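With one protein chain withheld, the remaining protein chains of the complex are depicted in position.
We just call them A and B in the order they show up, numbering each chain from 1.
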Amino acid sequence: MSELFPRKQIMGFVFSLVLTAAALTVYFLHLSFAQGMAVLLITAFVQALLQLVVFMHAGETKDKWIIYGKVYFMIAMALITVFGTLLIFLWDM
Amino acid sequence: MDFFDRFAIPNPSIAIYASMVAIGLTVVAIIAGLTYFKKWGYLWREWLTTVDHKRIGIMYLISALIMLFRGGVDAIMLRAQLAVPDNKLLDPQHYNEVFSTHGVIMVMFMAMPFIFAFMNYVVPLQIGARDVAFPRLNALSFWLFFFGAMLFNISFVIGGSPDAGWTSYFPLAGNDLSPHVGTNYYMMAIQISGIGSLMTGINMITTIFKMRAPGMTLMKMPMFTWSVLVTNLIIVTVFPVITVALAMGTMDRLFGTHFFATTNGGMDMLWANLFWVWGHPEVYILILPAFGLYSEIISTFSGRNLYGYKSMVASMVIISALSCMVWAHHFFTMGQGALANSFFSITTMMIAVPTGVKIFNWLFTLWKGKIRFTVPMLYSLGFIPLFVIGGVTGVMLAMSAADYQYHNTMFLVAHFHNTIIPGVVFAMLAGLTYYWPKMFGFMLNERIGKWAFWLLSIGFCLAFFPMYITGLDGQARRMYTYSEATGYGPLNMLSFVGAGVMAISFALIVYNVYYSVRYSPRNIGADPWDARSLEWATHTPVPEYNFAIEPHVASSEAFWDAKKKGHELFPGKVEKIHMPNSSGVPFIMSAIFFVFGFSMIFSLWIPAIISLIGIFACMAHRSFENDHGRYISVKEIEETETKLRGVN
């Protein structure tokens, strides 16, 4: 039975629950907007990375670098779209 | 009769009734012809169900040429209306419809399938593959594009064409200001063909990364393949954006949401923003494969390897990243502050650098080359100076402070046609002439082709250079007429003449196809241009399995090395080849998509839901189906090879 529950997976799950709990601090504590956003950005992106590496096995084949490159390129483009739009509509209009 | 009223044209005219009759007659003629010559089975077996990348490429090509004709007629109508002041040829509503459909058709349904045609036909051959990574998905991409295009085109005769420009800005495109269904057509047709484009992007990236011939490392890929790879990276990046934007626009128009409305918190400018997040990279999606084709052609006809291979690759990658960071330059005047405008101004100007690198690389490739002035080469040589003019005016427009003067004038229209026609259209015509013998087994007539090239170039200059001047003088784009007192009359007449010359040139190209079908010699061999990359190493016509033996590659010009340096291209012996089976599902599924789109456009909810279920049923069918493809036996391959060697 125990071979069905590998350590790596369980540690990943526990860690993702810990990250969720950490993100919840912004709800229960009275943080400033900047502090709250910092907490959320860190917990969300670490959580995403965790899923990518532990559960999605992104790095297990020899296409590793293409897959990582592709995903990181896309994340960069996504951030550019989000922050570029915010620059246009919220911060500088 | 209320039910049928919605299908009526809101602003009918004689031209529209005439087209209804013409479309009806054409459909009847096609059906009658297919029945009379008993070609239904052939059409279904060999074309509608095919998953062969070469046939799909040819179908893309035919669709693109038909759409070029449709968009070209629109263009002539626009120029005719503007040829003299206070003209009454088109009323304002028709003018709006014609420039809207001209833009959408030329970008989405002419230029896109044209580049997909070359991607599909050439890339697997260039990398020595048997097909693309997902042949069935490839067929689905094509049919989604095709039915999207058909859906867009019937708007002309059923319900009314979109009339809010190819950008379809809200609130103009909203229900209040565009009450008839035209803009619904815009939303659904682009959505459907856009899904196809996204699938092509996934397919091509996988093909190029995973199916290259042994020995072909990334830096030994031919330049066209590189350009296709980079292009598809952009497609996968930005097509999801337009998918979301169109879905939101559709919801605004059909379900009463307020995304882009001016009430209840809606923000019309968000549409412009999302549209250009996709729209700007989209123009690089069009131009990069064009750059790839020019690279192949210039290198072939200069008799030299491409100068600066690595810098070519680097500049394309930089362009692809920068192209996603410049979108706000399309709306400098929308009201955002100086900081945002400066940022987007600078990134826009930066794109000129890698593009300049590419121009110099082509010039250095020509330097000391043995240049052959064939038709593809003439287009490539014409492209360099004309495109530079378009690029330089682009840098003018990139300066946000100065853009307040140019914005929304004919200067802008001149600029983007100046990049798209010598950039994309010339490349497509060059590619068409260059790959024609590989596709169809005979060459296009060079003499007629040269006439067409010169007429097109001269017509282009006549048509678009005057617009720079009238634009700087203040002639606004998208205005259906102007008064005589403005003094724009003579220059607009000149533009009309130029448009006429271009039309003659396109007619010559059509005549050239007819002439060459009749008179061109058929025994041209596999390599009529003395070219350099792998696609010329297989037979003409190309057998369905492309290469009997998998090629082994040692440089980016594998075929040239094989010819000149005695490099062994096909070591090994013939083995049985695995090929995918044909399938009718992509065609059927796309046809259901067409019904779905049509039902959505006219708010017919029950057929929409039924067709949506049909779409999912097709997907479920694909999931449960057991299809392992088929094998071509060694005997069969050897017979084909002997036969093809006999021809050549």
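Worth pointing out:
As a working rule, contacts are C-beta pairs under 8 Å (C-beta built on N, C-alpha and C of every residue); 3 or more make two chains touch, one makes a residue touch a chain.
We take it that contacts and distances are computed from a predicted model.
Taking the options "Quinol oxidase subunit 3", "NADH-quinone oxidoreductase subunit K", "Hydrogenase maturation factor HypC" or "Tricarboxylic transport membrane protein" in turn, only "Quinol oxidase subunit 3" matches the UniProt protein name of the chain that is not displayed. Only one residue from B:213, B:277 or B:428 touches the chain missing from this view: B:277. The omitted chain makes contact with just one of the residues B:10, B:85, B:165 or B:240: B:240.
Although one chain is not drawn, its touching partners on subunit B can still be listed: residues 133-134, 198, 201-203, 205-206, 209-211, 236-241, 243-245, 247-248, 251, 255-259, 261, 263-267, 270, 273-274, 277, 578, 616, 620, 623-624, 628.
Mapped onto subunit A, contacts with the missing chain fall at residues 3-6, 9, 12-13, 16-17, 20, 23-24, 26-27, 31, 33, 36-37, 40, 43-44, 47-48, 51-52, 54-58, 61, 63, 66-67, 70-71, 73-75, 77-79, 81-82, 85-86, 89-90.
Basically, only the chains that are shown with their structure count from here on.
Put simply, the C-alpha centre of subunit A and that of subunit B have 37 angstrom between them.
Put simply, subunit A touches subunit B in their complex at residues 63, 66, 70, 73-74, 77, 80-81, 84-85, 87-89, 91-93.
Of all residues in subunit B, those touching subunit A in their complex are 209-210, 233, 236-237, 241, 267, 269-270, 273, 277, 321, 324-325, 327-328, 335-340, 343.
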